[in-house]
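Report on the following structure.
Removed from the display is one protein chain of the complex; every other protein chain stays in position.
Letters are used for the chains, namely A and B, taken in the order the chains are written, and counting of residues starts over at 1 for each.
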Amino acid sequence: MNMVSQLAVEAPPSVSIKGLTKRFGALTALDDVAMEIRPGAFHALLGENGAGKSTLVKCLMGTYRADAGHVLIDGQEASIASPRDAQRLGLGMVYQHFTLVSSMTVAENLVQGEAGLGAIIDWPARRERLTAFMADMPFRLELDRQVSTLSAGEKQKLEILKQLHLGSRFLVLDEPTSVLTPDEADQILGLMHQLTDAGRISVVLISHKLREVEAYADEVTVLRQGRLAGRGQVGSLDRSDMVRMMVGEDQLAASAPRVTHDAGEALLSVRGLSVEDDKGVPAVRDLTLDVRSGEIVGIAGVSGNGQTEFVEVLAGQRAETGGHIEAGGRRYGKTRAEMRALGIKLLPEAPLDNACVRGMSVAENLSLRTYDTEPMARGGIWLNRAEMRKRAAGLIARFHIKTQGPDAAIETLSGGNVQRTVLARELSEKARILIVQNPCFGLDLKAVAEIRRQIVDARNEGTAVLLISEDLDEILELADRILVMSDGRIVYETPRSEADLQEIGHHMAHHEE
Amino acid sequence: MNSVEAVAINAAAFVITLALFGIYVATLGHNPLDVYYVLWLGSFARQISIESTLTNAAPLMLTALCTAIPARAGLLVIGGEGALVVGGVATVLAGMLVAGAPFLVGVTFMSLAGALAGGLWIAFAGALRQYRGVNETISTLLLNYIAIAVMYHLITGPMRDWERVLKTSSWSIPDALRVGALPVIDVHWGLAAGIVVCLILYVVMRRTTFGFGVDVLGGNPRAAQMAGLPINRMVLICCFMGGAAAGLAGAFEVTAVHGFASESLVVGFGYAGILVAFLSRQNPAAIIFLAIILGGVAASGGLLQRRFDLPDATTQVLQGLLFMIVLASNAAYGRLNVFQPAAWRTA
Partner (left out) sequence: MEGTELGWWGVLIAVIGGAIRVSTPYLFVSLGETLTEKSGRVNLGLEGVLVMGAMSGYATAVLTGQPWLGVLVAGCAGALLSLVHALVCSLPRVNDIAVGIALFIFGTGLAFFLGKPFINPSAPRLPDLDLGWWSDSPHIQSALQISPLFLFGFALALFLAWALKNTRWGLVLRTVGDSSEAAQALGYNITLVRIAGTVAGGFLAGVGGSYLSLYFPGTWNEGLSSGQGLMAVALVIFARWDPVRCFYASLLFGGATALGPALQSAGVTANYYLYGAAPYFLTLAVLIYSASPRKALEGAPGEVSISR
C-alpha cells in the first residue's frame, strides 16, 4: 500500500460548515446546519433519505448555492460557486458512477478536468504518468478499456481513482457501497480508512447503513429533516443512539405479521430466459425460476447484474432473446388481456419514469390499468372521466396518497407518494402475481414500513410475489426464499430460515473473481 | 398546461412575429401599419379574401393532422408534404379507374384512394420506426423528397398528359368527377371535409379509450408497455390516420382545385401544416382555427408581395419566424404565475 507515499505531501484541509441553509421553493432542505471535519478524519454523514445529506454536500461541492451560511477551509472563508472551485480547494466528490463518460476510455476519464491540461494533450507523457499512478494503486484498471465495459464496482473504483488523481485531499463518498458487493465495500472503505489514518486525506462517508458507519468512521454527524440531529465520536455512541438521532422519537410501524403457510402452485415461471441490454450484450443468461402462490421470492444482487433488464422483460418493456415466461401455467405474451386475466401487477424501480405518465394527473395515472373497463369506459370505448376521478379519490384516501387532489399532475407528488400511487393502482384489484423492484429506494423509514407491509399482506392473501432488490436487508426481512443474481444468472438459492449474510454476500461477488 | 395559457402564449408569439416583420419592412422604408392593413385586407377583410383564406386553410387542416396525430403518440412526423403528393397521384389513378361512375361513387372512391395512399405512406415510416428503429422525422422528410421525385417521374413519363403543352402534368380526372364549391361561399368541399375530420379526430383523441391509450403512449412509452397496450398497432394507426388526412388533402387538391397532379401539389402545404400542428399543441379542434389563421397569412402573401415589392419567399420567412418563436415560447409555459393555481407545487 505505498500509494500513500504517492499522494502529495500537502495535508488535507480542515473544513467547517456553519449555519448552512438551502431552500427549494417552499421546502427548506437544509436548516442552519453546522459540521466540522478535522484533517484526516473519517467522518460519517448519517441520515434517512431526504434528510438533507445530498443537499449539504452539493452545497459544499458548488453544485448548489446555499441561501445562508458559510464554509471555512483551513479557517478561511471560502466561496465555492462551482465544482471547479471545489476542485481547486482540494474537495472532491465520488458519485455512484454518474460522472464517468461511458464512451471514453479509463485514461481519457482520468485526464478529464486535470488542472493544467494543455489545449493539445500530450498522450505519451500523460500515459506514462497514469501508468505510474496506477502501479501504486491497490486496485488497477487498464487505461485503454472503455468505461461502458466496466462493472459497477470497477466504475466506483475509477471514480475514486479519478478524485485521487486530481489531487483531492477531501473526499465525499456518496453512498458508495450501494452498487458494491459487501466484499468490495469492505475493500474500498478499508483502503480509505488507511489513508485517513495516515493523515493524508479526509473522508466524508454519506450513508444510511449503520454497520458501515460503526466499522469505519471515527466521527459522525446525523441529519434529520434538514436539521442537525446530533453528532459525536462513533466510539462513544451506540447503535440505538444513532437510530434515535436519525428517526426521532417516532415509533415505526411494526413489520407486517407473516402468516405461516405452505406456498401453493407456481403462478410465475421463468424458463431459460436470455435478454440483451441496450448495447446488445447479454444481460440475463439462461435464467430459470418459479414463484408460487403465497410466497415472496427475493432476488438479491449488486445493481447492474441484469436485474433491471429482467424486470423490463416481465414488464413488456424489453424483448427476450431466448427462453420464455409462463404465467398461470400458460406462455405469457405480455398483452393487456393476459395481464388482466392473470392479475399480473408490477412496481418497477424509478416508478415515475417506468410506470407513470408525467404530464397526466394522479387520477389518470391511477387508471392506467382500468380506464378501458366499466364503469370508466362505456362499452369499452367512451371514456367517463367523472368515474375516473371518483375512483381515484377513493384510492387516494385508502392508500394515504398525499396530493392536492385527483387532478394534480403526478409530477407534483413526492417520491414516496408516487410510489404509493403506483402501488395503489397495482394493488387496487386482486393481484395474483406481483413483481416488485427496489420498492423502497429513496423513501423515508415510515413509508418504507408501510410499503413493505402492503407487500407482505399481498403475500399473506396468496399472491405470488417476486421481489428484486439491491437492499440485502430488505430481502432478508421480506423474502421466503432468497435467490442471488450475478452476471445475469441465478447463482445461489436458500430458504429464509437458512439464510446467511456472509454466504449470500459471497455469492453476490461471484463473478468478480 | 391549460388552454388559456396556450392561447395567451400563442397570441404573444403571433404579435412578436408581426412586430419583427414590421420592423424589417420599416427598414425598407414602408410604414409597418400599412403592412398589417394589407395582411388584414388579403385575409379576412372581404368575402373574396375570406374565400381565398379558407381555400388555403382546407389542406392545412388536413396536413396539420399528419403531424398532430402521430405526435400524440410521441412521433415527430413531418411527412405531410409527401403524403399529400402521394394522395394526389393516387386520386388521379383512381379517377381514371372509375371514369363514368356516378358522381358520389366516383368521388368517394377517389377520396378513399388518396387517403389510403397517404395513410400507407406515413404508416410505412411508422413501421420503420417500430420494427427497425429508424428515426421517423428523418425518414418522413426523405419520403417527402421521394414522393415528389416519384410524382415528377410519373407526370413526365408514364402518366403524362401529352396534350397539355404549357404545363407538365398528369392526365386529368374526368370533368364529371370534379368537386365543386360549398353552398353560400365559394370554397371547395375540402374545407368541410377538413373541419369534419378535425372534429372526428378531436372526439377520438379526447373522448375514447383509444385516444387515452395514445396519450399514455405519447406521454411515456414505458408506462404504455407496462400497461400492456398494443404499441406497434397504435403507432401504425396514428401514422395511418395522419397520413390519410394529408392524402385526403391531396385528393381534394386534385378533385376540387387542379383536376390533375402537377408541381402545383408541391407548394408547401405539408410544411405549413407542421407549423399549424405545433401551434395547436396537437389538439385537432384547435387546428381548425389555427389553419384558418395561417391560411389567411398565405392568402395575403400575394397581395403583400405585390404591394411592397417583396419576394415570393415572404410567406415562408413569416412562417419560419413564427415557428421559431412558437417553439421558443415553450419555455414560457408554467412560468406565468397568472396561470398557475395558487401554491400548486409544494416540493
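As a working rule, contacts are C-beta pairs under 8 Å (C-beta built on N, C-alpha and C of every residue); 3 or more make two chains touch, one makes a residue touch a chain.
Model, not experiment: these values are computed from the prediction.
Across B:128, B:267 or B:303, the single residue that touches the chain missing here is B:128. Residue in contact with the omitted chain (choice from A:14, A:28 or A:112): A:112. Of the listed residues B:153, B:167 or B:233, the one in contact with the hidden chain in the full complex is B:153.
Contact with the chain not shown here comes from a single listed residue; of A:27, A:68 or A:121, that residue is A:121. Of the listed residues B:14, B:289 or B:333, the one in contact with the hidden chain in the full complex is B:333.
Summarising the interface, chain A meets the missing chain with residues 62-63, 82-85, 87, 93, 95, 98-104, 108, 111-113, 117-121, 123, 276, 278-280, 319. Take chain B: the residues that touch the chain left off the picture are 76, 78, 128, 130-135, 137-139, 141-143, 145-146, 149-150, 152-153, 156-157, 271, 274-275, 278, 310-317, 319-321, 323-324, 327-328, 330-331, 333.
Just so we're on the same page, only the chains that are shown with their structure count from here on.
Once the centre of each chain is set as its mean CA position, chain A and chain B turn out to be 47 Å apart.
Residue ranges on chain B touching chain A, taken from their complex, read 1, 207-213, 215-216, 219-220, 222-223, 225-230, 343-347. Residues 24-27, 315-317, 334-340, 346, 348, 353-360, 364, 368-369, 371-372, 377, 380-383, 404, 408, 412, 414 of chain A are the ones that touch chain B when the two sit in their complex.
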